[in-house]
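Notes follow the structure.
For this depiction, one protein chain was excluded, whereas all remaining protein chains were kept in their positions.
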Amino acid sequence: MFTFAVGSALSIASILLAVIVLAAMLIWVERRMLGFWQERLGPNRVGWFGIMQVVADMIKIFTKEDWVPPFADRLTFVLAPAIIMIVVLMSFAVIPFTPEVGVIDSNVGVLFVLAMASLGAYSVMLGGLSSNNKYALLGSLRAAAQMVSYEVFMGISLLGVVVLAGSFNLREIVETQADGWYIVPQFIGFLIFLIAGVAESHRLPFDIPEAEQEICAGYHTEYSGMKFGMFFVGEYLGLVLVSSLIAVLFFGGWLGPAFLPPIVWFSLKAGFFILFFILMRAALPRPRYDQLMSYGWLFLLPLSLLNLLVTGAVVLVSTTATM
Amino acid sequence: MFKLIKDTLLSQAVTLWGVFRKLFVKADTVQYPDEQPYMFPRWRGRIILSRDPDGEERCVACNLCAVACPVDCIALQKAETEDGRWYPEFFRINFSRCIMCGFCEEACPTNAIQLTPDFEMAEYVRQDMVWEKEDLLIDGVGKYHDYNFYRVAGKQVAGKDKGEALNEAEPVDVRSLLP
Partner (left out) sequence: MAEKAKAEINIDGVTYEVNAGGNLLQECLSLGLDLPYFCWHPCMGSVGACRQCAVKQYRDAEDSAGLMTMACMTPVQPGARISIEDPEAKAFRAGVIESLMISHPHDCPVCEEGGECHLQDMTLMSGHNYRRYDKKKVTHRNQYLGPFINHEMNRCITCYRCVRFYNEYAGGEDLSAQASHHFTYFGRHRDGTLESEFSGNLVEVCPTGVFTDKVFSENYTRKWDLQTAPSICNGCGVGCNIAPGERYGELRRVVNRYHSELNGYFICDRGRFGTGYVNDAARLATPLDGAGKELDAEAAGRQLREIAGNAIGIGSPRAGNEANFAFRKLVGEENFHAGYSDAEHACMQLAAELAGDPRFHNPSIREIEQADAVLVLGEDVTNTAPRIALALRQSVRNKALELADGANIPRWQDAAVRELAQQERSPLCIFACGATRLDDVASDRVIDTPSGLVRNAIELAGRIDASAPEAATAPRAAESHEALERVAGQLLAARRPLIVAGTSSGNIDLIKAAANIAGALQKRRAVRENHGGTAAPVDLCLLTAEVNSMGLHLMTRQENSLGEALRKLNSGEAANVIVLENDLYRRAPHAQVDAALNAAGKTAALDLLPNRTTAKADLALPVTAFSEQQTSYVNYEGRAQLAYQVHRNHGAARPAWQWTGDFEHFRQALLDCADSVAAFAKLGEVLPDTSNLPGGIKVPRQSERYSGRTAMKANLNVHEPKQTQDPESALAFSMEGVPPRRDATILASSWAPQWNSNQSISKFQDEINGPLRQGHGGTLLLEKKSEGGEFKPVPANGDGGGLELLPAFQIFGSEELSSRSEAIRARMTGAYLAISSADAEQHGLQQGRGVRLSGGGIEAIALTCIRTQMSPGAAALHVGDAEIDYHGLGTRVELAPAEAPEGRGLGELIVSDLAQAREER
């Protein structure tokens, strides 16, 4: 019996398929959106409005020579791009897309996402280290520092939401937002999570680990073909994941007026943030590496701690008052 | 603190808004080859060698284009006709190296070498990108209609004796003692 219940095989399969196809489609979406924002057209030749560009790119990427540089550490080199795919896809397991759709309903959903994000750092680090190339090494060093740093504020910024919801279960967090999205009480937390999310998925403007103009292509300098493709799709998966998390944590997930089904609400919210990230890429220049680090540790960390403190105090006061 | 917020958040937001607005601006892209773009006459495309208004080769093989070329893709050899005109025995441009910078045209003292608006030069075989004088030489004057180097320069050629160039007096009679 196929039902769209949480944890059903169909649900898992459709989520996987949808997420991966979406991530691939995003490549095209991003290129076209960047085009519009830069007063040009973007890829519009293959298929309707260029939508088949992704297919063309896929064919290209799959038929490319699968090359491992002779000086690279072969095993790690092959493993690294797989890691990012796996951990990001794993994260989707706890995302509640609608009341019915989801993989698992975990009590430690938030922690699980954070844990997977931490593992993602290994992919980038190992990829760069195993390449045995000075640009790749520099890229992986930067990636390691950046990801480890921003994970801290990312976690702390989420705690505000957790405190308010009283649960680590993402599904419960959505449900507790029925009478008000957490974007209002947790606006500062949202901002920090937004910034940290970009940094975690090392998208522009925080693509310091791969900064083409400085260090060639950073950690994936030596990658090509399908292995590069996995890094590439992994990045877009990360983009979808962060957008979904924002929707879930701060914008009430699938909740919305009943004239649209929950999945549409969720998609609209997540889609908005995906487009927002693409706009950031189109508009914002990359900061220097030291600026990124000092901004994180000297500004975001105190801010996120303050946010947690105030949230905690308010919750303490309000719960004490009602008791 | 406010300055920091202004610098980090506000300015970013302004930028984001500025770029976002571009969504509603018409794109500049010209859909080549469905639409042909207008090529300005001074566009720097395919290089030609022109002739002077009298139909003679303008190139005098002075080598200035070759030395000006930043990628060294021009090679030629001077030769001379019976009557003293210099011309290139061969004139070769390796277009697979050419970067269409136009320095050769800037350097040319006789307006012989000119860049044209044609840019459709793709080839399947790289060797076909090497053009010899026969491929480069056109029958017209190109962009500069009236210039004829030998009418200006003092060198004697057929049809122009000493003293007949621009601003020249009759040749001197060295045996004369008149002032």
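Letters A and B mark the chains as written, and numbering starts fresh at 1 in each.
Quick note on the criterion: contacts are C-beta pairs under 8 Å (C-beta built on N, C-alpha and C of every residue); 3 or more make two chains touch, one makes a residue touch a chain.
None of these values were measured; they are calculated from a predicted model.
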item: Among shown chains, those touching the left-out chain; value: B
item: Residue in contact with the excluded chain [from B:V19, B:I48 or B:A66]; value: B:A66
item: Per the touch definition above, residue among B:V19, B:I74, B:L115 or B:V141 touching the missing chain; value: B:I74
item: Contact partner of the left-out chain, one of B:I93, B:L115 or B:V141; value: B:I93
item: Footprint left on chain B by the chain that the document does not show; value: 60-64, 66-67, 69, 71-78, 80, 86, 90, 92-94, 96-97, 109-110, 126-127, 129-130, 132, 149, 152-156, 162-163, 165-172, 174-177, 179
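The definition used in the following text is that only the chains that are shown with their structure count from here on.
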item: Centroid spacing, where centroids are CA-atom means, of chain A and chain B in whole angstrom; value: 52
item: Residue numbers on chain B that touch chain A, as the complex places them; value: 4, 8-9, 12, 15-16, 18-20, 22-23, 25-29, 31
item: Residue numbers on chain A that touch chain B, as the complex places them; value: 35-41, 191, 279-280, 282-284, 295, 299
